[in-house]
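The structure under discussion appears below in the form of structure tokens.
Apart from one protein chain that is not included, each protein chain of the complex appears where it belongs.
Naming follows writing order (A, B, C, D and E), and every chain is counted from residue 1.
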Amino acid sequence: MVDVSTKSETLRQAVARGVVRMKPQTLRLIKANRIAKGDVLAVAQVAGVNAAKRTDELIPMAHTLPLTGVQIDFALDEKAGTVGIQATASTVARTGVEMEALVAVTAAALAVYDMCKAVDRAMTIERVRLVSKTGGRSGPYRRRGES
Amino acid sequence: MVDVSTKSETLRQAVARGVVRMKPQTLRLIKANRIAKGDVLAVAQVAGVNAAKRTDELIPMAHTLPLTGVQIDFALDEKAGTVGIQATASTVARTGVEMEALVAVTAAALAVYDMCKAVDRAMTIERVRLVSKTGGRSGPYRRRGES
Amino acid sequence: MVDVSTKSETLRQAVARGVVRMKPQTLRLIKANRIAKGDVLAVAQVAGVNAAKRTDELIPMAHTLPLTGVQIDFALDEKAGTVGIQATASTVARTGVEMEALVAVTAAALAVYDMCKAVDRAMTIERVRLVSKTGGRSGPYRRRGES
Amino acid sequence: MVDVSTKSETLRQAVARGVVRMKPQTLRLIKANRIAKGDVLAVAQVAGVNAAKRTDELIPMAHTLPLTGVQIDFALDEKAGTVGIQATASTVARTGVEMEALVAVTAAALAVYDMCKAVDRAMTIERVRLVSKTGGRSGPYRRRGES
Amino acid sequence: MVDVSTKSETLRQAVARGVVRMKPQTLRLIKANRIAKGDVLAVAQVAGVNAAKRTDELIPMAHTLPLTGVQIDFALDEKAGTVGIQATASTVARTGVEMEALVAVTAAALAVYDMCKAVDRAMTIERVRLVSKTGGRSGPYRRRGES
Partner (left out) sequence: MVDVSTKSETLRQAVARGVVRMKPQTLRLIKANRIAKGDVLAVAQVAGVNAAKRTDELIPMAHTLPLTGVQIDFALDEKAGTVGIQATASTVARTGVEMEALVAVTAAALAVYDMCKAVDRAMTIERVRLVSKTGGRSGPYRRRGES
């Protein structure tokens, strides 16, 4: 694990995004809160937050970070048949929170899959990526073409 | 959490796949084992196996399952600039291991991202999906178009 | 940890209950889903299920059990100013799930507290108790005076 | 999870209390250290400390905090048939430790139940509440009528 | 992780041992229960049991096993200045519990170190080894020269 002892504690933030692609019918069931297993987005939100807090256990070389904030937002696109997921992670620490944001997105996406798999096994998780990060020595990053 | 008390304990297996897309140069560094942070595929393999064993902690409504096997395989495609990841999970239990296989793939993919992010922040995780499952009351499943 | 190697694997179930007592105004906010921190009962339900699955990590001498089901039910009593919580835990194992049911109730209750503490710090958790258990050598148990 | 990035790191402390009510005979066995499963209060103390350190895994919207101290105290009241539990949690962080103190009390109470349940299934956990907190923007809190 | 799906569920047991070597004065403090940090052997016992239950999280390629029993025994040898630790782990499963027994011994030994390090930093952990195992296809094993 890279030694960050001499880096300074600064506010760091990262935003990640991804998408769960599904049948339009599945999306309609989520929207109408009619998936038998429960409230899909509420469960996915908790899954994302919880996983973000445990990033250091999932990613072998990730540092333990006291997250100061995690936010999960969903955007349902009925035409495209997609649940867009965005996670924003914040900390005041010696290293960045890119992995925390990415872990939050994937855990939320996997929870969506789990809640809906009885009706749609063919769902896929797509385009999980880092959108932006701020804070830290290497300066801000914003993925090209993303607002 | 769905009650599976009356389902019978049978051998169940699931295969999931996904891809990490990156710059060809990043892929060459992985292949040559020249990523500064360590042996990328060895770390990603452990990340995938470990995460699979903790699926019940990541996925709120997933059952606790004693996995009897998890295997992670990588396929590096230098032309496409992709690391393909396949996870095979097995158990003898009352419910299936789809989530375990999907968790293994995403954790391995995230570990690849973490190991290489210093040289390539724009990597994306793509097409995470269930490829097949066997065992259990609902019968076998194979995703169309996948061998 | 007591050795249960020679006990037989049977279906075991336990029901536990408890109550969170609060200001009537707090209860109304929960009911109207107007607590700023989020959907209180959805979060409490996930907290209860997740904690039940980790009972062996919280209770030093508890065995590791593959739960086959956990269900959390809430009963809001506006007059009394209480959120009643009931957890039902099931397994097919060599030892009972009383602790799993009790852990689910307390974790759900603590999550209710956490979600609402900004508006009501004086909430209390009351009467956490085992209501019934079935399965296992010692026979069924039902707490006197509870249906 | 509420963003606390801009709050300042200050010393924060919280005290919580609760009670396990049992048959007087059970209490006498605890006092005499004659419960077959082991030293009840020693195990309950470890359970409380360990659970407090994992509050962020149990309470979905709780922040990860590096606790600087946790203390568990027991008060046995033979006449009332109660084990009183008090937990004091401390940190130097951006948010408070009320949940950590409450988690410590409930985990210790549940461990008492687990250790003694073979002789007394009807034990109940009562009056789990926050007694006081200091530090942080919202100022000190002391529950009315508690010293 | 090796696939054990086709192995049969049988009773398996393993015994491991190790030693913590310390100054005779440290041992006397343990014996007299006068170590300031708490009851050393009670805490070490819980540490050993708890760690055994989490072997699959510590040892990357270890299977998740529902332990049916774990027992930790201590033998204090004042002349030699050693705390001997023995752990016995049991399960009914498809693979053995050698790692669980070894993890229990080392966690208990590390807890002894932690409790006493303020008075004796030079303690060492010695001769951690598997003493015996029974059950499973490969037949029983007993380390030469150990009873």
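Going forward, a residue touches a chain if its C-beta (ideal position, glycine included) is under 8 Å from a C-beta of that chain, and two chains touch if they have at least 3 such contacts.
Worth saying up front: this structure is predicted, and the values here are computed from it rather than measured.
Shown as candidates are D:Lys7, D:Arg28, D:Lys53 or D:Arg143; the residue that touches the absent chain is D:Lys53. Within the complete assembly, residues 2, 18, 37-38, 43, 46-47, 50-51, 54, 57-62, 98-99, 102-103, 106-107, 109-111, 113-115, 117, 121-130, 133, 141, 143-144 of chain E touch the chain that is not shown.
Although one chain is hidden here, its contacts on chain B can still be listed: residues 38-39, 42-43, 45-47, 50. Touching the omitted chain from chain D are residues 11, 13, 46, 49-50, 53-54, 65-71, 90-92.
Everything below uses one rule, namely that only the chains that are shown with their structure count from here on.
Looking at C-D alongside D-E, one finds more C-beta pairs in contact between the chains of C-D. Centroid to centroid, with C-alpha atoms defining each point, chain C and chain E lie 33 Å apart.
Mean C-alpha positions place chain A and chain B at a centre distance of 17 Å.
Those residues of chain A in touch with two or more other chains are numbered 38, 43, 46-47, 50, 54, 57.
If you draw each protein chain as a dot and join the dots that touch, the picture is not a line, a loop, a star, or fully joined; it has some other shape.
Under the contact rule stated at the top, the pairs of chains that touch are A-B, A-C, A-D, B-C, B-E, C-D, C-E, D-E.
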